[in-house]
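A short write-up of the structure that comes next.
Apart from one protein chain that is not included, each protein chain of the complex appears where it belongs.
A and B are the chain letters, set down in written order, and residue numbers restart from 1 in every chain.
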Amino acid sequence: MQYALSDGVYLMTLERGELAVATLQQFATTKGIKNGYFTGIGAVDQLTCGYYDLAQKQYYFTEYHDLVEVVSLTGNIFLKDGTPFVHVHGVFTNTTNAAFGGHIVEMRVGVTLEVVFTPLASAHTRVPNECIGLALVELPQSFPAEPSVG
Amino acid sequence: MQYALSDGVYLMTLERGELAVATLQQFATTKGIKNGYFTGIGAVDQLTCGYYDLAQKQYYFTEYHDLVEVVSLTGNIFLKDGTPFVHVHGVFTNTTNAAFGGHIVEMRVGVTLEVVFTPLASAHTRVPNECIGLALVELPQSFPAEPSVG
Partner (left out) sequence: MQYALSDGVYLMTLERGELAVATLQQFATTKGIKNGYFTGIGAVDQLTCGYYDLAQKQYYFTEYHDLVEVVSLTGNIFLKDGTPFVHVHGVFTNTTNAAFGGHIVEMRVGVTLEVVFTPLASAHTRVPNECIGLALVELPQSFPAEPSVG
């Protein structure tokens, strides 16, 4: 991965063969970035993505082994168990231009992956939620504001 | 909805059961935010979205009642009739990972919805456009610049 810090955002280009999620997670860890968000476009040639089944409280993933365009990548980084965790969803198109996607486990760059990553100074964290079965982001303020007691 | 202001952007997590568009619109109204833009990922279990038919000058919407991944959410806020109005398009994936979407009327959070919302200090507004049949954003500068008269 090559990168540059420009006006407070990291411009990144991941190279063919790199694992995108692992690389972003390692980058955040190395740089001490605890929160942030990113978008990206490019093409990948290995991909595992899918959906969450709330009734079963588990993900169902499919593996893809063709070169596909990354037409939309939207992700964030929050702490989870004390380290930066990448949560990213993506849309991909194949040789018919049909779109598919979901929650991304990992994907390997096939041509290039161009990412704009905005680091944040905050350190908000994910906390396991038993009802949902996932670690959800907890943030300090509520809207609508919780009525005060007493 | 929980939120935090971090380096000028609002990090937000909407909870299962919340109506996303209404909540974002109420948030902007309460905070006095007249313009802004956002992205988001998550999962929703009720959704109304569709497309605009320019010839008929009307929207055609479909309702969905399954849990689907929100793989891309791109939206903005401009004033309309004096109050903040949310315009948002989304891409969703189902249990086959197939993608669909469109212009979103409303959607109910099914698992979580993680939004990064950037407020802006400006107060640009939508104005009804008779040719198009919609209220379109009007901005003060033109490109290419209009030739000056005289």
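Going forward, contacts are C-beta pairs under 8 Å (C-beta built on N, C-alpha and C of every residue); 3 or more make two chains touch, one makes a residue touch a chain.
Fair warning: this is a prediction, and the values are worked out from it, not measured in the lab.
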| item | value |
| --- | --- |
| Selected residue (touches chain absent from view) among A:D53, A:E114 or A:E138 | A:E114 |
| Contact residue for the chain not shown (choose from B:T23, B:S72 or B:T112) | B:S72 |
| Of A:T13, A:T62 or A:N129, the one touching the omitted chain in the full complex | A:T13 |
| Where the unshown chain meets chain B, residue by residue | 35, 37, 39, 49-54, 60, 62, 72, 74-76, 87-91, 98-103, 118, 120-122, 124, 131-132, 134, 136-144 |
| In chain A, positions touching the absent partner | 1-4, 6-7, 9, 11-13, 16, 23, 26-27, 30, 39-41, 43, 45, 67-73, 91, 93-99, 110-112, 114, 116 |
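Basically, only the chains that are shown with their structure count from here on.
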| item | value |
| --- | --- |
| Between chain A and chain B, centroid-to-centroid distance (C-alpha), Å | 21 |
